[in-house]
Each structure stands twice: as C-alpha cells, then as structure tokens.
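The complex appears here without one of its protein chains, the remainder shown in place.
Showing subunit A:
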Amino acid sequence: MPAPIRLRELIRTIRTARTQAEEREMIQKECAAIRSSFREEDNTYRCRNVAKLLYMHMLGYPAHFGQLECLKLIASQKFTDKRIGYLGAMLLLDERQDVHLLMTNCIKNDLNHSTQYVQGLALCTLGCMGSSEMCRDLAGEVEKLLKTSNSYLRKKAALCAVHVIRKVPELMEMFLPATKNLLNEKNHGVLHTSVVLLTEMCERSPDMLAHFRKLVPQLVRILKNLIMSGYSPEHDVSGISDPFLQVRILRLLRILGRNDDDSSEAMNDILAQVATNTETSKNVGNAILYETVLTIMDIKSESGLRVLAINILGRFLLNNDKNIRYVALTSLLKTVQTDHNAVQRHRSTIVDCLKDLDVSIKRRAMELSFALVNGNNVRGMMKELLYFLDSCEPEFKADCASGIFLAAEKYAPSKRWHIDTIMRVLTTAGSYVRDDAVPNLIQLITNSVEMHAYTVQRLYKAILGDYSQQPLVQVASWCIGEYGDLLVSGQCEEEEPIQVTEDEVLDILESVLISNMSASVTRGYALTAIMKLSTRFTCTVNRIKKVVSIYGSSIDVELQQRAVEYNALFKKYDHMRPALLERMPVMEKVTTNGPAEIVQTNGETETAVLETKPPPSGLQPANQANDLLDLLGGSDITPVIPTAPTSKPATAGGELLDLLGDLNLTGSPVSAPAPQIAQPPFLLDGLTTQPLFNDIAAGIPSITAYNKNGLKIDFTFERSNTNPSVTVITIQASNSTELEMTDFVFQAAVPKTFQLQLLSPSSSVIPAFNSGTITQVIKVLNPQKQQLRMRIKLTYNHKGSAMQDLAEVNNFPPQSWQ
C-alpha cells in the first residue's frame, strides 16, 4: 500500500474541487483509504491519517471511525503521536461516547509525565471534554498541578479546574486551598487563568464569594500595576498593557463588589483611575472602558462615579465607530431605570441614533427612546418616533406602534393630541398594530366625549381613501356605527366639518363588507356598525334592512349569525331595537393588558368581539358547590357562585343571543338601560360605588340561623329600594368556645327560583370567647317573591380536628322576601 498522502496535499487537492459533489467524492475516496490503513494497524502513518481525518471532520464530514485510533495514538510514546491523538480526542470525542472513559487511565499517566508538554496536553484535553466521571477521578491530579511552580502548567491546570468545577460543582472546595497563592504570581498567563478560576467559583457559590472578598485589595493592586507600568513588549496590545487581563479583573471586581459596600468603596479609586487614564483612540481602550462602566453600574458606587460612567457612555455615543455606539446604547438601556436623569441629558444623541443605518443600533435606540419619554418631552419625542415609524423596517413597526400607544396613554398632554397621535399611527403602520390595541383605542375614544365628532370625522376621512389596514378599519367602523349621527349632522368644533350624507356613510361601510381585503373580524365590525346606524339614521333604514338580510345567508358563520339576529331584531323585536342599540356609556378604565372585558357591556351588540368567554374563575366555585348539590340531592337547588360574577355577563349575552328561542330571563334584565361592565344586570345597583346599605326599608328583624357547638351565625337583612327583588343578608359568625376556629368556610344553596351571590368573607378565623366575628355578605335575588329558604354548609377546624355541618334555615322573616 503506498504511503498515505500528507495533510497538506489533501488540503490542496480538496481546494481544487469546484463543486460540492466533487469535494464529497474526494473526501470519500480518502476516507476509504484511511479506513483500510487503520485496519492494517499501521503505526507509522497513523498520526498522518488521523490528522487528515480531523481536517475532514472540520469540514463537516462524519469521522467517528477515527475515535479508537485517537486512543491508540494517545497511548503511544511519541510526542507527535500524542499530540495528534489528544487533538483528535478533543475534537471527536465527548462524554456521549462510551469510548472516552478508556482515556482516563492514559490521561492520568500523562498528568504525571516528566515532560511538561505532555502534561500540558493532558490537561488541555481534560479541560476540553472531560466528563463528570473523568473529572472526579482526576481532580486530585489537577489540584496537585495547580500548586506547582511551573507557570506553563499552572495556567493550564487553573483552566482545567474551571472545567472540573463546571462539571462537578461539589469539588469546588477541593480547589480552595490551592487558590491562596494564585494571585501572587508574576506571570500574566497564570494571573489571567487564576482570575477566571476565581470568577467561576464566585459565580457558583455565595460562600466562596464571601470568602474571596478579602482579595479585593490585592486585585486592585494588580490592576494598578498594570495601568501604571511602563511599556512591556510582552503584554502590549496597541499601547495598553495586557487589556485582556484588565478586563478580566474588572469583571471579577464587579462580581465581588455587587451588594457589598466595603468592597465597592475599596474599588472606587481604581475605577475612577482606569476610567480617566485609559486611552480611547483605539478599540482596546474602549473595550476596557466599557467593562469599567459595566462594573461601576453594578456595584454600589458613589454618585460621582456613576455620573462619570454615564458621561463615558455619552462620549461613546458620539463616536463614529458603530460598535462603540451599539455598546453604549446597550449599556444605557440597562442603566436608564436607575439613573434616569443622567441619561436624559443624552436624549438628543439617542434620538439621532434612530436614523442610523444599522439595524441593531436602531432597535436599541428605539427601546431607549421609549424608556426616556416623560411628561416634558413627550411632544418632541413623539414627533421623532412617528417619523421613525414611517421609515423603519417592518420588523420594528409592531413594537414601535405598541410603544407609542403606551407612551401616549401615559403622558398625553391633551385628548386631541392623543387621538391625533393614534390616528397617525393607524394610518402609517395600520397593519402592524397589535390586536389588543383596537379595544383599547375604542375605549379611549369613548371616554373622550367631547372629541367624538372630531374623531369620527377624521376616521371617516381616513378610510374613505383606503380601507385595507384592518385595525384602522375596525376602529373606524366602530366609531361610525356609534357616532354616525354626529358625522352626518356636520357638527365639529375642532375641524372644518364635512358634508356627508347617510348614503355615503353606508356606501363606505358596505364596501368594507364586500371587499376582499377585509378580515372576518372587520366585517363583523362593519355589519354591527350598519345595524347601529339603523337607530341613528332616519332615512336609510330600509337600505340597512336590506343589507342585513343579504348577509343572513353569508358563508361566514359569524356574519350569518349576526345578520340573522339583527334581522330578527327588525322583525320580531323592533320595539327593543332603540334601547338595545343605544349609545355606549363611558367605560371604566382597564389596564392595557386586560382581556376584552371592555366590550362586554352591551353583550347584545358586541357579541362577536367578545373574545374571552366566561373566564375559568367560574369553574372553581362550581366545583365547591357540587358537594352541596350531592348532599341536597334535589334538583331544585341551584349551585352557588361565591364571588367573581364575571361569568354572568357572558351568559346574559348568551341568553340574549337566543332571541329566537325562549327567553329564560324575564324582561327586566334585558331592557336594563346601560348595564355596567362585568356586572350581572340584576345586581346592578348593589355593586356600583353607591353604598350598599343606604336605601333600606324599615328595620327587618335579624335571625339566628345556626347555633351549635359554640358556633353562632346571625343573619341581618337589608332590602334595596331600587330593586325590590334583592335581599342583602349579612352573616356574622361568632365563636363562644375557648379555642378559635380556623379555615372557616360558609356555603349556601337556595331553591331554583332564587339566585344567590356570596361576597368574600372578612376573614377565615373566628377568635374564641366571642371576641371577634367573621362577616360575609350574601345577596339573594327573589323575583318571584317566594318564601326564602336556604341550606347552609359550614366547614372549619376546631380543637385540631376538621368539623363540618349542614343546616337548613327556614325562619326568614316575611319582610325579607315579600
């Protein structure tokens, strides 16, 4: 067999390949040659073959058949063999292969070899790919080598120790004694690796951190020497002495100084010195300054130092080099929360960065700008940000739009400005606006009552030309539906009123409905808007009726459902139509992250926009009530829902949706004008801000509902003047025993014709000896004025055991329910 070719030839050959296929062919041929050579167990050329194999591995071709060969090379005595063998092991083997354990013995022997280079190789390999078992076995050897005086070995041992600690954190204590003298070395290599080792230890264990805090003075001294020392050719990089070591030390100082006043104080001087003395003309200096700034920000430095740091960052921002600007923006973003005023000073520079060409810089600048917006600069900043929104890449538009909305909400100087800003965002980046922005906007518009005419006019003009941007069209259709009468009547104080006829308005809405560009949700909005206009407009009702009936047979199920219901409104329930389609009331302010509770008010008209159906909070109480149901065994008892009446409106809406079927509720909830948000219609008056117990009928006698085992429960009654079917019962639970009762839970069930609502109790512990009580409010709706009956279930812990009791309350006074 001819001698295998050298690596160089192989590389040359491969480079001549023109196509990927040619290259693959060459590699495969060579692989075959290598494989046959391995089979022949040829010692002389093994090293050459493995070298070629490694090269091919680097190019991305599979080379696992060389693993055993690497092991054989490691076991050989020749240094060149060993070198390639270890290199191969590092590249080809890792802890997932079982073969690697065979190496352990070899490495152990080599760690004790007489030649330092062989020891070095072994350390390198262990540090690269040692598995936890290998590390455990060999940690002792590594620790021994950490203490030698040979600096070549010491530095490698230190990094190997880092790897061991990463793999087996429990062994950290083992290396502790060896670290004592590490920092006393003169050799920079050893210093550097020691600092890495210390950093790793401090990051992993808070005890180590506390232990190493005493090294701070020593570190400061080393750093000082580095800065002060003259030119040293060995460590010089562009005029600065060993910048890598400086950066490392700064990082370690950062970790040590975090949350610790003493260490931070010791570091203050040196940090100031580094910050002022480092030359900034080259990138090296800037790298060091960057690390210094990060350190200053992280430790408890004095304010003068912080201001210095921020000024450095400001200087970075003005630098022409992109890298430096990027780095400055990132750091400013981190510090803007804590040092807000200092960063404000650089606002104009940051805003300029918005116009930069680089994508990363633009993103940082945008985030930072949003963080800097406050009441004073909001107008100027918004102008810049809107301009940015116009010209930025699509990937930014969504974030930018949301950011603008948030900022506008917080700092809007006037309502008109706010609405103008929103309009501008909708028209420029309309399709990138997030979905939850639409309900928020609608709520905002509703709340600015005096701006309704202006708003609707502007929105109308906006979609007149172009109705492809969905969020814009959705908001516009909603507004036109609500305030169409203002639009047509031509009243507008803020702007020149335009003359619009009812037909033109309907034209636009119909074109939205027909257009291919409209999403299904948008069409829903448009149809509802048309329907609402039937009460606002006077002469086009027939047209509206026609439109609505056409969509009764639409393919889109949502549209069809709406159209059919609206049709029914026209036909069977025309008397209800004006009340149902009335103007929306002012909505309560909800947080921007709230689900679509806002539009649940007129459940009838906005049903499709109800994205969230009854939240699961309704489920849990239902489970509790199920036990009552079992016990009461009757089908005439309805389960209790203790709190969270949010499930109610959806069901109220749901029942109303069933216009074609039976109406289960009586007429009263349906025609309740402008029900409040998230309130069951019938308990409307009870849950508003009006005090509950104002409108009281003449005193109704209170009763003792339950009195057993020292637990007494009293009921006191109140009737509401505004709604005679509602009885408000306040229960008071008291405990006359000598031990307190904990985890007290009160549950109640009523017959089917009643509806019950339990509010939260004042606490769940009844103190002993009647020294305190638990109060809880129950509301009962009794529309049919039947005799009030109630079953109650009590569970509590008393004298260390769980107690439970059921009782029926029949002694309600007639005034409480008649």
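Worth a mention:
Definition applied: contacts are C-beta pairs under 8 Å (C-beta built on N, C-alpha and C of every residue); 3 or more make two chains touch, one makes a residue touch a chain; residues count from 1.
By definition in this document, contacts and distances are computed from a predicted model.
Between the listed names "Oligosaccharyltransferase complex/magnesium transporter family protein", "Cytochrome c oxidase subunit 5A, mitochondrial", "AP-4 complex subunit sigma-1" or "Aminotransferase class V domain-containing protein", the UniProt record for the complex's undisplayed chain reads "AP-4 complex subunit sigma-1". Check A:Asp137, A:Asp358 or A:Glu510 against the missing chain and you find that the one touching it is A:Asp358. Listed residues A:Asp94, A:Asp352, A:Glu495 or A:Asp743: the one in touch with the omitted chain is A:Asp94.
Of the candidate positions A:Ile27, A:Val118, A:Leu159 or A:Met208, contact with the hidden chain is made by A:Leu159.
Shown as candidates are A:Val196, A:Ile222, A:Ile445 or A:Val521; the residue that touches the absent chain is A:Val196. Note on the undisplayed chain: of the listed residues A:Met26, A:Cys124 or A:Val307, the one touching it is A:Cys124. For subunit A, the residues touching the absent chain in the complete assembly are 7-8, 11-12, 15, 51, 54-55, 58-60, 62, 83, 86-87, 90-91, 94, 96, 120, 124-125, 127-128, 155-156, 159-160, 162-163, 188-189, 192-193, 196, 234-235, 237, 242-244, 247, 251, 283-284, 286-287, 290-291, 294, 322-327, 357-361.
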